[in-house]
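A single protein chain has been removed from this complex, and every other one stays in its place.
Naming follows writing order (A, B and C), and every chain is counted from residue 1.
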Amino acid sequence: MDETQDTGMDRRRFLTVLGVTGAGTAALSGCSTDRVQKLIPYLVQSEDQVPGIPTYYASTCTECAAGCGLHVKTREARAIKLEGNPAHPVNAGKLCARGQAGLQSLYNPNRVRGPKNRQADGGTADIPWNDAIAEFAAKASAAGGRLAVISGAGRGTFSDLLAAWTAALGGRVVRYQPFDHEPMVAANRQVFGVAGLPSHDFASAKFIVSFGADFLETWLAPVENQRGFAASHGYHDGTKSRHVALSPRMSLTGMNADEWFAIVPGAEAAIALSMAQVILAERSSAPADAVALRGMLAAYAPEQIAQQTGLTADQIKLLAREFVSAEPSLAVAGGIGSQHAGAAQLCAAVNILNYVAGNVGTTVRFGADLDAGDGYAALAALQKQMEAGEIAVLVVHEANPVYALPKSSGFAAAMAKVPYKVSTALVLDETAALCDLLLPESHGLERWDDLRPRAGVQSLMQPVMEPVFDTLPTGEVLLRAAKAAGGPLASLQAASWEEYLKARWQGVAKARGAGDFPTFWVTTLAAGGLYDAAPVSAVKLAPGAQSVVGTSPAFTGEGEFLFAPSASSLLYDGRGTDKPWLLENPDPVTKITWQSWIEIHPETAAEYDVREGEILRLVSASGSIEAPAYLYPGIRRDVLSAPLGYGHTSFGQYATGRGANALDLLAAPGDAAFVPYVSTRVRLEKTRRYQKVAKTEGSNRQLGRGVAEAMSLGAARRGLTPEEAHHEEAGGGAHEINTARELDAIAGFAAAQKAATLKGNYAGDHPQWGMTIDLAKCTGCSACVTACYAENNIPTVGEADVLRGREMSWMRIERYYEGGEEGEPLETRFVPMLCQHCANAPCEPVCPVYAAYHTPDGLNGQVYNRCVGTRYCSNNCPYKVRYFNWYAYNKKAFPEPLNLQLNPDVTVRARGVMEKCTFCVQRIRGAQNAAALERRGLRDGDVTSACAQACPSDAIIFGDRMDPASRVALSAADPRGYHVFEETNVRPSITYLAKVLTGAEA
Amino acid sequence: MAHAYTPAQTHAEVTRDVVATLGTPSRGYVMMLAGAVGLFLVGLFTFVMLLKEGLGLAGYNPPVMWSTYITTFVFWVGIGHAGTLISAILFLFRSQWRTAVYRATEAMTVFAVMTAGLFPIIHIGRQWVFYWLLPYPNQRYLWPNFKSPLLWDVFAISTYLTVSTTFLVVGLVPDIAAVRDQVSGWRKKLYAACSLGWTGSDNQWRHYTRGYLYLAALATPLVLSVHSVVSWDFAMSIIPGWHGTIFAPYFVAGAIYSGIGMVFTLLIPLRKMLRVEHMIVDYHFDNLAKLTLFTGSILFYAYAMEYFVAWYSGNPFEQVTFWRRAFGPMWWAGWSMIICNAFVSQLLWFRKIRTNLTALFIISIFINIGMWFERYVIIVSSLSNDYEPWAWGQLNPTWADWGILAGSFGWFGMYFLLFARTFPIVAIQEIKETIPFPRKRGGH
Amino acid sequence: MATMTPGVLGSFVHVDAATDAIRALKAQGHTDLTVYTPAPNHEIEEVLDHPVSPVRLFTLVGGLTGCAAGFAMTFWMSNDWPLLVGGKPIATVPPYVVLGFELMILLGALSTVAGVIIMSVVNARKRVPYSEKFSDDHIGVFVPCRAEQAAAVESLLKRAGSVEVTHAA
Partner (left out) sequence: MRKLASVFGGTLLLALAVAFLARDAAATRQAAPAVNDSLLAPVLTVSDSAALKGPRQPIFFRHDIHAGQFKINCQYCHYSVSVSSEPGIPSMATCMNCHLVIGGTDSTAQREIAKVRDAYNTNTPVEWNRVYFLARHAHFPHMRHINAMGPNACATCHGDVTRTPQVFKVNNVNNMGFCINCHLERNVSRDCSVCHY
């Protein structure tokens, strides 16, 4: 790659050889450690880079449209860990699994490494930036009015520049996001006459009803939703909110519901209107203008519509009464799981329901104006123009329509009609593969930018390191093209994209009356942006509210099953499929890795004699897909589902050809306002072929072993322990103690054992690290799993080794089912399982070389360079949380430049060595070193593990159990606390807090 | 005993017959040796691949972290125990019938334990630092963990290998001297060197007999303790199905049972090949079979006791483990273990079977298949359904597992056949001891 | 070559003949006899009446040293770098009994073998005549005596029934 920076030296490449960095890259080498190494100093000492000490930069996550705030931890000028920015209103310090995996899009080995253009022979060739920009400027200005840009960028300075730039040339911009919530936007315009998306306050809602909206996975801002949901739905001071999910398939959000109703697909709107009708009929508290809807709603009385919805009339009435009596409540709709032809009407119905129950303004706040694209209709219109040949130059920026739209929509063919196509994609995806000029954009962590995800939030992005490859921010490309082309673009002059951004922010500073700009700029950058309170605007019913129709849509095609694709919470719309972390992180619902699947109800599978792993073919009018079957009790018997995001044809080595693309089954959206994902019926065919499913699930039933405990709300209110609650449920008789000897045994045994095992605590003056995990708050989203991978250099082992159960994730989320047979409602419990750091650890006495031993501060130490690899410790661990390096996974898992992400504080394990969760001992030692320099002891909160820091539900609390005032000590004293496998007397340091159940009666 | 057996040979005939076994190898012997070396090379290739690629080649499926390598390790240590039992414990009991078979079984012990000794190196993740298991002084001030059963294993196996080798060599010295005096040329020089200048003088016999007695006295507790220590590899854990107090006697009985099975498998063809049918006769096999019946019945009791204890203990983890061992995904291994070990051994109640050598040979094959499966079932089925239901998983072995197993048989067979050809497989001086010297005044 | 010990070597086929010869020789004061037998023989031992072999002391010393070494090694090494495992005390007797036992057996056996070798070598006479037949089926009796007594000894052996007598100069 040629050098364009004037310093003549690529600072980051040489920084890594400062003799310091790359500490994590060279693995634990076997024999000699005295290889000749070079120490290459700076030319000029940089102020913000001290070798060995991390530097944190505030930035913004670009993995989805929510725009969460980031704190990027860098060591020796390379980003190694992403964490949430505590000051940011959207995610308040938390980050989902996709956000954590942003590093793997930054360091992805499949990234386009420099500008390329199409050669005569059809191949692509590298060209220098200057020529690329000259060619781009010439073509764009020549196209003039026949220029079109498809941009997925969020609202911000770049989008404004792009709009101005394109307008200057007379072209048009279509802002397009695959999951763009078009039905909600249309519904808000129809019912309230307000365009835009409201913000939802899950924290204060006491009763939440979701009509197929998977708000914990891909709906609007999942981290913000999950923070609120965990705060209200998690058991706190004697109460918890209730959540009812109504959808044909139980998504991860459905699993976190207290009740899930497998309703008839498409019947959600009718149920919402029927609930509104019951509320209007029985209560008078509705707003004045809502009363006018009584006429329209009369047709949706529960008795009339109940039979076509899968619910009984009483159930609808019960739901309605509880919805209106719980002040405030919240109904949400518009998720991918229920995006069928009638989705706009469904969202309108839910708007009416919220309005009638008085939630609009309390839990549903308009005025937040969340960022949304122009919707599919605009893209369809552009497609028509492309097919008509009216477009001369098409620029595709941060979007992949060829993959994200069903093949039957013919977008690829439309692109073929455009003579000249430009793409700024980071990775050569399906759309970029068809383009003639590639101007690879710098990743969000390598460029200046800002985003306005919602009203009141202006979130800044700053380059935390030198660009990994020869890429430029697209803003820079536009400005240079403007300078090169001149003419109408002459007005868009700026020294550089950074200056342009600063100029715009000077305007913002002036508007806020900030004094001198430099200090304002530095303080805003450090805070990550400007955060003002989101304005709340009152809304009234618009006349359109009267014309809402609740009839269920007609599904095209014949076939006995309805096909309902599900959006994966890890792969989103398929942009996550090129990241090994997200592919190996088991899907939160099915626990399958690296493969796509077809969900089928066990009884339907029995009826069709389908075993798990048998490859099924689904055939619809528009196409067919093949994938292994996965028996899933959380789906209707007449519905089949498959995940979106798989079946890429060109998206790098990890994603290409992996799994089947669910969109192939869908018909062309035609002139619909949005892509109706749930729209086609399919025929099920067996292919007689079999493929073992790469899932990390052993048995999904806990066989009454008390791994995932739960208790009723009543029991929790009375302060019972899980054991007492079980005891009460199982007949409640007092346990009659027969003999005095039994009394002594119970009393004597426990005391004697406790004295014997106190040795784990040495003199008791050291900290004793411990953790509590609140199963009432854990939603099973697996953000902690990816955070652990990022912090501890855990290698991804690939599909073949996951098939043999050899995945290396130190923390796994166990998903146990309860009930679900013979009509009983299916209940799901999540248990994050990691090393329990037992005081009486069974893995320690069996290790022949003291590789596993107990540290004075209560950790179960695992010394990698002392481990010989007999693996007895893993056999003897009742929790099975010790993982073995069967191969040299560190060599396969970190190809250049993924190895730049390795954390230099954590040893990269070699082959033949056992590894396990260490309670992030490098963070503990780092904090102890820092505290020792300041001559003070550790305070509660100085140290937190990577998983506790990332958990959006704040379910994991880490700290020193010996400190009575610490958060972990207080929450460990919670009566709901229990230890897993208490009877083995291994005395784990992790206390789980039992989940609290609220059945229908609460 | 029914009848005291005295071999119908004179001293000279004994010497002549045993020296004859050391002559030029027959075609059958060479073929068997080639087969053994071939199997060994398969094992060697597999081990080199494990060293190069990693243990992942084998079929390990976490949570099953131990599979066929540990099974084969316990299998070979078990086979080693019958030899020392017959040569040491029966020596203390002055039993007559041990004299003809004890040298072959003692050699089998040494080579079996040599084979087993390889596995603490083969099965660990970092094979090249196995010496960390030994308490050698090092600059890091680090010592091994003596509380770990694996370390007891290292000491037990190395002690057992040393003592049984010493016991074999001490027993061999007089015989080598006898052979030295019968052969000539380069073989005489070889045997002269090996016989350490043994002349059979009264002074030497005086110390030799006492020394041999004490070695037998020391080897007796050793043979019972080594397989107990090997069983504590499992019994010291908290895994349901492993931590049972019955494990020590259960494993020792199983060891002797499988050891004598291997004795039958080796001796029945060997005596035909080395033409010593008249020295190792039905009387010996009858008594060996009785011993097999005895230990087989102990196994029968042990299996029943394991299931009873699991049921009676009311511990849900144990009950599920044993239920799945009999009816779970590994039911085939569980039942083949019980049939081969418990039921096949009951056939030996009938004298006709005990003295029918082909029947004994077939039964011995079943014995060793059953015993290999017993360790496989104990190890793999208990690990695959442990405490944590989420982490349950099934093992399916790969070529690397079977490669090392074949290699171990090759390694053992190669040494045993070489030994049978170079050193007297039947103990000359012990048999002569049972034949009374001719008397001038007649009568015995 | 060093000189052979002077004396007479008789070879017997019958064990009672050999015992008669030995009894007679002892009666005449020849106590320093060397008797070769192909296998240990109870009657020969009785008539020679040698004291019990001291190998048992080697075994005792070896065994005790081994056991002491076993416990000393384990206790000292555990306390040299005390690491806590599984809430168990740093060094106690029960787990280390196994090692004490193993080293007791190991050193006991090795010292027994050393004892046999040492004792066989210590008072064995050098340069004593030997015949291949003594490891086959003959019993050999070697009587060290001066040249002049050789004839008397030879006649005594022949009378007792020796099948062959040779003289060592």
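Keep in mind that, in the parts below, a contact is a pair of C-beta atoms (placed from the backbone, for glycine too) under 8 Å apart; a residue touches a chain by one contact, two chains touch by 3 or more.
As the structure is a prediction and not an experimental result, all values here were calculated from the model.
Student: Check the options A:Pro287, A:Gly456, A:Gly714 or A:Pro856 and report the residue that touches the missing chain.
Tutor: Here the residue in touch with the unshown chain is A:Pro856.
Student: So one chain is hidden, and I want to know which residue out of A:Ile40, A:Ala125, A:Ala292 or A:Ala973 touches that hidden chain in the complete assembly.
Tutor: Of all options in A:Ile40, A:Ala125, A:Ala292 or A:Ala973, contact with the hidden chain holds for A:Ile40.
Student: Pick from B:Gly28, B:Pro137 or B:Gly197: which residue touches the chain that isn't shown?
Tutor: Of the listed residues, the one touching the omitted chain is B:Pro137.
Student: Counting contacts across the full complex, list the positions on subunit B that touch the omitted chain.
Tutor: Residues touching the hidden chain, for subunit B, are 137-141.
Student: Mind listing the subunit A residues that contact the chain we can't see here?
Tutor: Contact residues on subunit A toward the absent chain are 7-9, 14, 18-20, 23-24, 26-29, 33-45, 50-53, 850, 853, 855-856, 859, 861, 863-866, 905-908, 918, 921-922, 925, 929, 932-933.
Note that in this section only the chains that are shown with their structure count from here on.
Student: Please compute the C-alpha centroid of subunit A, do the same for subunit B, then give the distance between them in whole Å.
Tutor: It comes to 58 Å between the two C-alpha centres.
Student: Could you please state the distance in Å, as a whole number, between where the Cα atoms of subunit B are centred and where those of subunit C are centred?
Tutor: Here the centre of subunit C sits 30 Å away from the centre of subunit B.
Student: Starting from the mean Cα coordinates of subunit A and subunit C, work out the distance between those two points in Å.
Tutor: Taking the mean C-alpha position of each chain, the two centres sit 82 Å apart.
Student: Note the residues in subunit C that touch 2 or more other chains, in rising order.
Tutor: 83, 85-86, 88
Student: Can you list the subunit A residues in contact with two or more other chains?
Tutor: Subunit A, residues with two or more chain partners: 842, 845, 847, 850, 853.
Student: If you look only at subunit C, which of its residues touch subunit B in the complex?
Tutor: That would be residues 13-17, 33-41, 44-45, 48, 50, 52-53, 55-56, 59, 63, 73-74, 77-78, 80-81, 83, 85-86, 88, 95-96, 98-99, 101-103, 105-106, 108-110, 112-113, 115-117, 119-120, 123-124, 128, 130, 132-137, 139, 161 of subunit C.
Student: Contact residues on subunit B for subunit C in the complex?
Tutor: 10-12, 15, 135, 141-147, 151-152, 155-156, 158-159, 162-163, 166-167, 170, 174, 177-178, 180-182, 196, 199-211, 214-215, 218-219, 221-222, 225, 229, 232, 429-430, 432-433, 436-441
Student: Inside the complex, what are the residues of subunit A that reach subunit B?
Tutor: These residues of subunit A touch subunit B: 30, 697-705, 707, 801, 804-806, 812, 814, 816, 831, 833, 842, 845-850, 853, 866-872, 874-876, 878-880, 883-888, 911-914, 981, 984, 986.
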